[in-house]
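The structure is given below, and queries will be raised subsequently.
Missing here: one protein chain of the complex. Every other protein chain is in place.
For clarity, chains are labelled A and B in written order, and residue numbers in each chain start from 1.
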Amino acid sequence: MKAILIRDLRLAMRAGGGFGLGLAFFLIVVVLVPFAVGPRADLHSVIASGILWLGALLACLLSLDRIFALDHEDGSLDLLATAPLPLEALVSLKALAHWLTTGLPLVLAAPFLAVLLNLPVAGYAPLLISLALGTPALSVIGTFGAALTVGVKRGGLLMSLLVLPLYVPTLIFGAEAARRGAEGLEYAPPLAMLAGITCGTIALLPFASAAVVRVNLR
Amino acid sequence: MASLWEYANPRKFIATSDRVLPWVGTMAVFCLVVGLVWGFFFTPEDYRQGASVKIIYLHVPAALMAINAWLMMLVASLVWIVRRHHVSALAARAAAPVGAVMTIIALATGALWGQPIWGTWWVWDPRLTSFLILLLFYLGYIALWAAIENDDTAADLTSVLCLVGSVFALLSRYAVLFWNQGLHQGASLSLDKKENVDNVFYLPLLVCIAGFVLLFVALVLLRTQTEIRARRMRALLARERMG
Partner (left out) sequence: MSLSAHNLSVSRGGIAVLEGLNFTLSPGRALILRGPNGSGKTTLLRTLAGLQRPLRGSVTAGAETLVYAGHADGIKSALTAQENLRFWSDIFGGGDVDAAMAAYELEGLADRPAGALSAGQKRRLGLARLIVAKRLVWLLDEPTVSLDTHATGLFAAAVRAHLGAGGAAIMATHIELRLEEAETLDVGPFKARATALDRFDEAFL
């Protein structure tokens, strides 16, 4: 089991692995927002938490098609499906590897990018906590989307269409917690809901993802 | 007594639906004409909303069918997963565009209604937002059917998507309520609650709802027939290729 995780992490770090692309994308989104909405610092501090959540979500989405597509192309997925490892474990490990290479760096980078958008001081802790709690759900849901479209050539756009509606609850609760925190309000309730979504998806979605991979390999 | 599952046989399904379709279609047109004419021309105007209230006869039935179409797809997907009746999968596929159009009708009439009453085409009211999200789910579902070549694979994948999507649609509904609760203009929307609607509006509304239900059934039967025939054509072509 560890071998898969290590391999995926190693592949992400090597040339062409795409590690850091998500981070760069996140940075660019955050830099572009002031150009789009104008240089008003007060406006930036109002929308900062939402922009950071949206940027993190899109950066996550960007790297989803790497989860299964490459393994499918070079035949690894066939071989992994016949390996002595349940497919449910495989998809969970893939999601974990995706989170470690994409979600976690985004969480760590968010406070620095928050400075660019004048996030109020009170908002840093809730932003960090909500992203840390929410990005695993993004990876797990995204793995399901990637599994659905693994058999489709150039399925990136289709995958976005399938995954983005599934991201709605996570985004709402995550961004709501970050926003309430930034405005100095109580942010525990949305955070609890977010944690619930994350736990639920981690526990249940791998079964759906594995079923879907099995169908796609037929 | 014959088992219900007999109708899952494509040939039996086509034969039965051929017999039923003219009746359902006629009834649908009849109900819609009666309900809409009655509603538009023979009901009083609302004392606050004026003539704009009459859009209720399109808006409410379309919104109801938008949700019920998805529920029907969910049931059909479950039947496909559990019993693997092909007609069921094809019926789910046939219902999706109808449901999507119902959602669009509900959203569009809602916007037209909202303009004079709320003074804006769109508010991020929980109910409106939920329908917008529902439309996204419909689009994703339809796109996935269209993208996969093998029929059985597509049926399997879309069924799982329908199941997972239903859970997430429900989650979204609660998330949206949480996100923006209490901001909508209660008085206008409470027209949706039956006890608030006067009988004068209520009866034609019921006829319109019946019309929409029948229209949906007729469209789904027709489209399922088409899907079955298209599938039969592909099977014949494949057989020909085998020689």
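Following the convention adopted for this analysis, a residue touches a chain if its C-beta (ideal position, glycine included) is under 8 Å from a C-beta of that chain, and two chains touch if they have at least 3 such contacts.
Keep in mind the model is a prediction, meaning the values are calculated, not measured.
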| item | value |
| --- | --- |
| Residue among A:28, A:79 or A:115 that touches the chain left out of view | A:79 |
| Residue ranges of chain A at the interface with the undisplayed chain | 2-4, 7, 10-11, 14-17, 71, 73-76, 78-85, 217-218 |
| Positions on chain B where the hidden chain makes contact | 9-11, 86, 150-152, 228, 231-232, 235-236, 238-239, 242-243 |
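As a convention for this text, only the chains that are shown with their structure count from here on.
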| item | value |
| --- | --- |
| Mean-CA-position distance for chain B and chain A (Å) | 32 |
| Of chain A, residues touching chain B in the complex | 144, 148-149, 151-152, 155, 158, 161-162, 164-166, 168-169, 172-173, 176, 189-190, 193, 197, 205, 208, 211-212, 215-216, 218 |
| Interface residues, chain B side, partner chain A - complex | 133, 136-137, 139-140, 143-144, 147-148, 153, 156-157, 160-161, 163-165, 168-169, 171-172, 174-176, 178-179 |
